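Removed from the display is one protein chain of the complex; every other protein chain stays in position.
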């Protein structure tokens, strides 16, 4: 069994990690870290969890983690992750960070979007940006892994077949993201109270969402020069879990609209967590995040809009699973030589 | 009192018209028309309505409507509206159609998007496309009025200050629309059942929404040549009433981002139903359709995105009020020489 | 015009009072009081409200209220209401309190359920408990009015035709209440965050809800000895506005199940805000709070359950309108000699 620590046990991503790890046949939960929640048991913090999970939350020390964990997941805010990673790197075989602290590779860009997450450049360089489907075998044995943002995962998986697969140059990409309230965590903020959040279409980031920078940075590093302008606006809509990222893509390159679907299927052949789906293939229009709820799937649909000469890419995922804890466990599986789907084969819970 | 008939009394727009007319100090409900609902009382069809509204639904005859109505609202599907308008025009002082039958002026465009709503060209030419805020005094005394679509109202009110106010040429406009389930009416369709619609982000029209054609047609007629490509994608999200239309605008003209807000305020000065609001001016980010629920307001926010050199225009309205019945009553008010806000001064019901 | 002050302007009941007063033809808003919200304009606190409401929130002084108000509504927590009422009684023609500070007449019962709302007994005795439909003309000219709780209004309106109308002795009454999240206000509490409150059936008061004591106290004072045991459990369910109170009634008296509906209609004849409805009379089963949303209606349905020998009484209302601000305005109307429905004729907004 691989011994697992989770720091940030009281948050939503932390709770989801506990859920997944406790269902995983090869992972064993050996450490739970937190500050305000120290001394609490998992089911006190996360009402759904099995009541007999043995551990209680402890304050983090490098010694405890080093001694008891083969891998530690940091489900902490970016500034805390930057500190913890500095502390734990090289003391634990693998550190997997779920925050934004190590996602943006370009230093100036990182400083602009995460000014409070101060990190050693040298350490940042060693982190692998882990979208498993796009980076081949880099995760095998990796000591430091950065889990992409929820939106960034959806957008990147949606655009990669165009840039990396078809080699298109994307002149202008307009991203419109819609997500449920779990994306904002459980902080006490007035607009997140149920009476004000339910029934809302909340334009919480009409400009300046930092996942746009993350996507641009990754795509630019993957294949320089293929994305021109990429802008993003993000909205909170009236459900809890799951997001849909719509990318409206304009390119000057020749595109055969009828071939796009095939190109996407080809690009993701063998990757079981990415499901390329026709828009009308089932009871409801897809992709729709309700069809991936609780699972590690990312559903993708690509359409060509003759009218406007644009490509429409839709990507849906569960922000707490493929957009956070599930992708982290998927990365850990690859890191430790397990089949990537180990412990992640749960089907979506739908309707919910 | 102005005597009012409503045809299509059993639908959601019909019910909303009954609500508004029965609250209106100068309108008197004298005729309710319908087919499947003939013989029913309003509160049987619409559980919220006051129980003592006197009428029952009748089958439509030109004679009955002509005799008993000064104005008739058609809350019917486009094909039925095309027929009814042909029947009733010139027999009733005013016909106000809420369907798409007479919205698109250009015949070929109409035929493409509404092939089943066959209409005499001559009749179509006589209809006024009624966004009251944008067409000055054309509604006064008008015998035939076409009420814009819900999304079209929001998008057009959002873009007009740029084209008609600032005279910008909009090279590319990408519209992303998010709406509640009431936009789809009460037809029995599997994807509209609560278990499948709740929690959804349903990409029901990723391309080819006909309101895009309606907006382009209106803007082109208002000021030819100012809009290049305008594309739209529409999503159903998990609430019932209200929509948000996001327009991402790219222009080659010079734009002073700091002046946009002022230009919008200037453009809508004196129009009480359009509220130009700063994004952060209240408890929750605005515009958000929950802040206009039940009212005739359209809330607008304009932002300049330095990052991408684009203008972001957000427009929120209640699709059944400013997007349908309320705007119809507003048009009727102007048509009959009443202050436009008569009977429409109800404040939003929030939170709801 | 009657000059109106509202204290507690930032809360949900305060916002609803502003909505209703600003739509009212005979009331004029002249004072807004608050502490943490002092200096703010209404639309900053309540995103839906019309932007041009003139006042800003001020700290309360007896002088300001006395000088500028004919009536003051206290939309404050019970302890604050107890203090403010003591301060303002006899200085303002009418004080209408929406809290629980003066609802329970029996002193020991009050002290048990509202230990922090310390009030002079003499002052408490002068307050009229204002369910307008049940207390005849006591409100006319009353200087001090206590607005019943939202659940208490529903339950009392539901039971009164049995005790006061039919003269039944109710041996055992089991009340089960279901309400939306707006019942809890906008306090920052973890269980009220959208991710934890949406989709919930939250048994927040499985025993010991203080509205049960309020109802018992009122019914006992109205007609001593008619209610034996009355217990209540309350649940938060997954919507925002509106509640349903189910009363399961067991009596040893003879009951003719077929006559109950008629008895209820008779009891509420002439009271336009109480709608006695058959369970199946419309599209959806009623009463359902969605059918009264935004309105001052209380919908009632009574059924006789042959199986169990019990009477089932269902009562639905909008907790912020008939359950708070609307009932307060209704009381003010009667107090000042206006028709009770003045400014309250808005129809429900449904679907929403």
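Order as written gives the chain letters A, B and C; numbering starts at 1 within each chain.
Here, contacts are C-beta pairs under 8 Å (C-beta built on N, C-alpha and C of every residue); 3 or more make two chains touch, one makes a residue touch a chain.
As the structure is a prediction and not an experimental result, all values here were calculated from the model.
Touch with the chain that is not drawn comes from one residue among C:28, C:83, C:176 or C:281, which is C:176. Across the entire complex, the residue among A:240, A:298 or A:331 in touch with the chain not shown is A:240. Contact with the undisplayed chain is limited, among C:35, C:187 or C:229, to C:229.
By the touch criterion stated above, the residues of chain A touching the omitted chain are 12, 15, 19, 22-23, 43-51, 182, 240-241, 275, 277, 281-284, 286, 288, 290-295, 345-352. Interface residues of chain B with the unshown chain, by the touch rule above, are 12, 180-182, 184, 186, 188-190, 192-199, 238-240. Residues of chain C that touch the chain left out of the display are 172, 174, 176, 178, 180, 190-191, 195-196, 198-204, 206-208, 212, 229-231, 233, 235, 237-244, 246, 248, 250, 279, 283-290, 293, 301, 303, 305, 307-310, 312, 314, 316, 351-352.
The rule we apply is simple: only the chains that are shown with their structure count from here on.
With centres defined as mean CA coordinates, chain C is found 46 Å away from chain A.
Centre-to-centre separation between chain B and chain C, using Cα means, comes to 35 Å. Centre to centre, using the average C-alpha position, chain A and chain B are separated by 38 Å.
Multi-chain contact residues, meaning those touching two or more other chains, occur in chain A at positions 180, 190, 195-196, 198-199, 238-240.
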